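Only a single protein chain was left out; the remaining protein chains are all shown in position.
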Amino acid sequence: MIFNIPFIAVAALILIGLYAVIFKRNLIKMVIGITLIESGVNLFLITLGYREGSIAPIYTSSPGGIMALPVPQALTLTSIVIGVAVLALMLSLVIHIYRHYGTLDVRKIGGPEE
Amino acid sequence: MILEAIHIILPILIVAAAAFAVLTKDLIAAAIAVAAMSLLLSLEFYILQAPDVAIAEAGVGACLTTAILVIAIKATKRMEEEA
Amino acid sequence: MLEILIYILLGIGIFFNVLAGVGLLRFPDVYTRLHAGTKCTTFGSIFICGSVIILGLKMWYQGSTDGSVLAIHTVGALVAILLTNPTGAHAIARAAHKSGVEPVGAVVDSLRKKSTKKTVKKKTEVKE
Amino acid sequence: MMDFEYLVVLLALLFCVIMAMIRVIRGPTAPDRIVGLDTINTIVIVGMVVFGAAFNEVIYIDVAIVYALLSFISTLFIAKYLEGGDF
Amino acid sequence: MFTLEPLLETFQTGSGFWSPIIWIVAIIVAFLVAVILRGFGKKEYKEKTGQTQAFLSGNPEYEKEQMHIKGSNLYWGFTESLEWVFDALKKMHTGNVSDYALWFVIVVAILFIVLITGENLMGAI
Amino acid sequence: MNVADLIDLLLQHSPALIVAVPLLGAFITPLISRLNDKVRNVFVILTLGLTASLVFLLASDVFTGNIHTYIFGSQDLALPVVRILFEVDAMSAFMAIISVILSLVAVIYSWSFMKENTGLDKYYTLILLMTAGMLGMELTGDLFNFFVFLEITSISSAALVAFWTNKAKSVEAGFKYIVISTIGALFILFSIALFYGQYNALNMAMIASAMQYTFLDKIALVLLIAALAMKAGVVPMHMWLPDAYSKAPSSVTLILVGATQASLYGVFRVCFTIYGGAINLSSISIGWILVILGIITMLLGVAMAIIQTDFKRLIAFSAVAEIGYMLLGIGTGLVVMLNPEMTATGLAAMKGGIFHIMNDALDVGLLFLVAGAIYYATKETSLNKLGGLARNMKYTTVFFIIGLLAVSGMPPMNGFASKLLIYESTYQLNPILSIIAILSSIMLLAVFVKVFHSAFLGPALPKFENVKEVPKSMLIAMGTIATIIIIFGLFPEIIVNSIVEPAANALINYGDYVREVIPSFTGGV
Amino acid sequence: MSGMSKIVKTISSITFPLITIYGLYVIAHGHLTPGGGFQGGAIVASGCAMMLVSYGSIWIVSRVKEKNLSILESLGAVCFILLALLGLGFGAVFFNNFLVGTNSLFGVVPAAGSGLADINTGGVIPLMNFAVGLKVIAGLFGIVLVMAHASRTKGEKK
Amino acid sequence: MIAFIVTTIICFITYLLLTTGSGTMGLWSMEEFLFGFILSLIVGFVTGRIFVKEDFRMLNPVRWLTFIAYAIGPFFIGLAKANIDVAYRVITGKINPGIVKISPDLKTDLGITMLANSITLTPGTLSVDIDEDKNDLYIHWINVNEEALKGGSVDCKYICGNFDKWVRRIAE
Partner (left out) sequence: MSRRDIAAVLSFSIVAMFFIFGALMIHPFGAPDETGMDDNIITNAQTETGANNAVTSVVFDYRGFDTLGEATILFTAVAAVIMIFRRLNK
């Protein structure tokens, strides 16, 4: 009916993230790209677990119905935490790189060895 | 019907925010766009019947991610260099 | 009867929220946009939350405990909005002024001369 | 079971989000963008409340409270950055 | 029960074999040869006398630093003659993170074509 | 309760305890390091020792042919599998042994190697976490759990690579490593989600039994192979590896070798177990992809190694070349897996490849430890400045010779045994492969002769006159590995028969692995 | 003189206890309403981050030491893994929910399919929620604090 | 100590409001009371000194009642007027902005905060900055009244009506 638009959005998010990682020169931009890939994967997991006309997988006193799948939600929780942890580590490394090189341009740091 | 319209509009907004986050040269603007994307992503999670994940994304994506990003930009510099 | 009230409140809320969006697009500078973006959304959300509260109270009256919870939690959300929104607006305005955004078409700006003096003072503080 | 009118409200709110999003993308300066973000924040909170009413689920309002309390913090961080000075 | 027998088995690998005994014997023999060769050395060798100085056709001895052949000088001829290969290889290693990610994307693209398109083609044939 | 019962109980719970003990140790380390440095070091070594003994206990049972499953949170296995379960077959146990040995040696080595640094409590915490991550990756039977442990491993190892934060290059290497491994891990998660969307399962055995090899499965296969191969350092996605290996402290590099091999284990697990049934369906063999990747890896790694002038970077490139041998061996096994005439060849190739995993870990690890020892003694890693060290560092020189002979596949050492298996079996498949493999092995020898000459031989340089032999703990660490190398080299038959062959069989007979969880499964040989 | 204006400071100190109690509510009701250890912990940590931004990191560092945060986090993690190990001791396997069905504290099983349940259910789940919550509060706040403090002492090293 | 008790009680009330409808004791169950009390003790212990600064003026219940009266009465009317005003300006686009300074002469932090937030939410005004020492507010005014500018400093009544008196009654 709606041509799997959420799934296409997932693909678009992942591709935008990859684009940032490959084509952008700023280190923080690359990190942002990685968070975008992360968000895309999270959205994918949640979208997989959605059932049309379902309710959240929590028993409440309101009238029940079919429930959305709980496992992808649990996986996404784990994935979100992992995202924060990785983001913090990457950004602290970026801060250190900036202190050493004075720039964030990916072509100016590093370079070939010897 | 209306729910489907929402399911079409929200992903488009999310992708727009993401694209803006990547394309802009100003890193603070990128951080703002990531926060906005995270916010809308959380609304999308919420509408996809995952309130647990929406809370987690709210606490983490909208607040802590932005905080860490802004701190990192503060410690480095704001604008992307021109090629 | 109550439902009509709910609809009216919802209508007012939506009207102000849409107004906020339009104002955000139409106004010329940050400060005026803040007027639209903060005030109208806050006001609109009061009405929308109010309609939800009335719905909850109605449910409670009809004998569902859920209704009371719905009403009370919505009040909680409303209080949180009312506490944080103006503060956020103030923080943004202050940040905008400190980062050097001038109000467009200002008739008077009594902060400007003051603020230049202030920044000078600040610099000396940093040096110490 | 959901109420039709609340979903219409949600759609209208999404329309506001689109306008605020345009401001986030177009805004010439960073403060403009934060204004847009702040507006999106408030609208999303209201949207969550409305959605909770639409689905008749009390627990959903909790998410809105979280947002109302926390969205303000990211605004503060960016404002603090623009103000200048150390954290 | 520990027995020596599994230790002494030969290691069959289809067409070749491997025996620890042969190699132990070979090592011992090599060690003996080395000891014997060492024994041929002159008894009156003394350190830090004229005996230990190198004789370079009457030329003065170089500094010790210069006598030592450095790491990058070894196989100079080899690397020089294959310079085009090594140049290309060095060019590949840019030390740039974006390029690392790009190689990943390239490999994914190639594998997509090989595995998916190729397979469908093979199926069609 | 007598001792036999206790051991039985331990054996039953060992899959969980193997991961839980280092984790608990890691959580306690920050508390205990407030007391005393020495207490902390002893505590870490004891924790790893306990883990190692548990691994050996479990492995001794697994190698006799039992597959251990451990279900978390419940005792009975209900279908469909909703809980996480650990499934330990011979291959997992084999990898676990390698990882735990490497970690133990690295901790012993760093007692004196890292003495001068600050932040050591975090260092030991991260080493314990990394060990737990590797062990979890190798033992788990659940794909999402695999991803979680992969992330633990990569985050902790990236932090450890950047341990010397005052060096720009080492921070940069850490950043590269975390970026690359995060991208890889995210694509792995994406393919896990693809599996979940189709089969509604996360358990490897369940996915394997339901596998239909659809379009989405192919996408997942490509992403899994590419991402895991990138984490294992396969050319052309190897470039982070020399950076990370050469800029990390040597003790960390030793564990990093184990981490890359855990990713390689992931490749094999995906190809053999999850897609085990799909080999029949596919018309292009996945095995050939692995073989070609292996050949490229071998050649490029060794070619780059020749022109390096930095000691550790050179060893890192030779480690890349070594990874090629493993891929070649196992890929050959996968190619001929369905051909009933070549079963013996396939088995030999698999044996060679798997044996080479262990040999590579030991050889390259020993060389890195030697490089670390030289750095410790001289504060120098450039081959253009080193020279004449054999006079002052006798034991280190001996260890280096052992490592040199082993890594380049010279006869009395273990490298030769595994490489011989690979040469012979690939010759049956295609002679050219075997010739390339031999050629690159010869070039490896040349590379290390160069290192030996320029670092150890030559006149005694005046600036290295005061160089002393390294402290005892480093010598013990190097000596342990050297002894294992010599024993493996002299008696490979025992190792191959008792450890390697069960592991190879475990990979080939993937049906047993699946049947342990789903008894009604009919596929597999 | 770091931190933001007086208005922000006042509002922060008013909202901080509210955020904290709300986070603890989310943690405690993890098994009944959306939320749980991680989400509640993130909420409280965000509240702490709010204090950090409005009062400045110097003010925070003079009250909270990162070493103490690290120890707190270790304690949370140890509690969590010990709860899991208790499953091995009382029940039979690692991560066994050994409290459920015992009718003791937390051991009550709610009627199937209904939403009428108390905080008194869920077996070890609420306890694990608290352990994880403690860990997440200390961990996330520790990350933000360390990074913020490091960003201000720019150029101190070298 | 008083700070600790006050914070605990407020947190406990908040907790009870959040858990309405959980049981039979009134609206709550026994466990919720117990849990809420323990959690409030913890929060009170940790955040007491932050929540309540030196003065305990706000403990007087009369002030709370005044506050509620203020919030429902003049404040809400002001809010409504503000929004109709902004709506008018959004539609017509007529603005005449400027930044002015007012001296409301409030001493406590709470008072100035309340006033500033009220101003932000009411007719055409937005507090931009605050003088930390003298508690002067700088206000962005969307439609500057020319009359008000004639004197040196702008009088409060143009900006905030009688809010400052209410605030003084509540917070000082």
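Odds and ends about this structure:
As written, the chains take the letters A, B, C, D, E, F, G and H, and residue 1 is the first residue of each chain.
The definition used in the following text is that contacts are C-beta pairs under 8 Å (C-beta built on N, C-alpha and C of every residue); 3 or more make two chains touch, one makes a residue touch a chain.
This structure is a prediction, so every number in the text was calculated from the model and none was measured.
Within the full complex, the chain left out of the display contacts the shown chains A, B, E, F, G.
In the complete complex, the residue from G:I43, G:V64, G:L88 or G:I143 that touches the missing chain is G:I143. Where subunit F meets the omitted chain, the residues involved are 23, 26-27, 30, 72-73, 78, 80-84, 118-119, 122-123, 125-126, 129, 132, 136, 144-145, 148-149, 151-152, 155-156, 158-159, 162-163, 165-166, 194, 197-201, 215-216, 219.
The omitted chain makes contact with subunit G at the following residues, 30-34, 36, 38, 66, 70, 73-74, 76-77, 80-81, 84, 94-95, 97, 100-101, 107-110, 112-113, 115, 117, 121-125, 128-129, 132, 135-136, 138-140, 142-143, 146-147, 149-150, 157.
The set of subunit B residues touching the chain not shown comprises 7, 50, 52.
The rule is short, and it goes like this: only the chains that are shown with their structure count from here on.
Common neighbours of subunit G and subunit H under the contact definition above: C.
Judged by contacting C-beta pairs, the busier of the interfaces C-H and F-G is C-H. Mean C-alpha position of subunit D lies 22 Å from that of subunit H.
In terms of their C-alpha centroids, the spacing between subunit B and subunit D amounts to 12 Å. Among the residues of subunit H, those in touch with two or more other chains are 18, 116-117, 127, 129. The set of subunit F residues touching two or more other chains comprises 175-176, 179, 183, 242-243, 309. Residue ranges on subunit G touching subunit D, taken from their complex, read 2, 4, 8, 15, 18-19, 22, 26, 33-35, 39, 43, 46-47, 49-50, 52-54, 56-57, 148-149, 151-152.
Interface of subunit A with subunit F (complex): residues 14, 21, 27, 30, 34, 37-38, 41, 44-45, 48, 71-72, 75, 78-79, 82, 85-86, 89-90, 93-94, 96-97, 100-101, 109-110, 113-114. The touching residues of subunit C, when paired with subunit G in their complex, are 80, 83-84, 87, 90-91, 94, 125.
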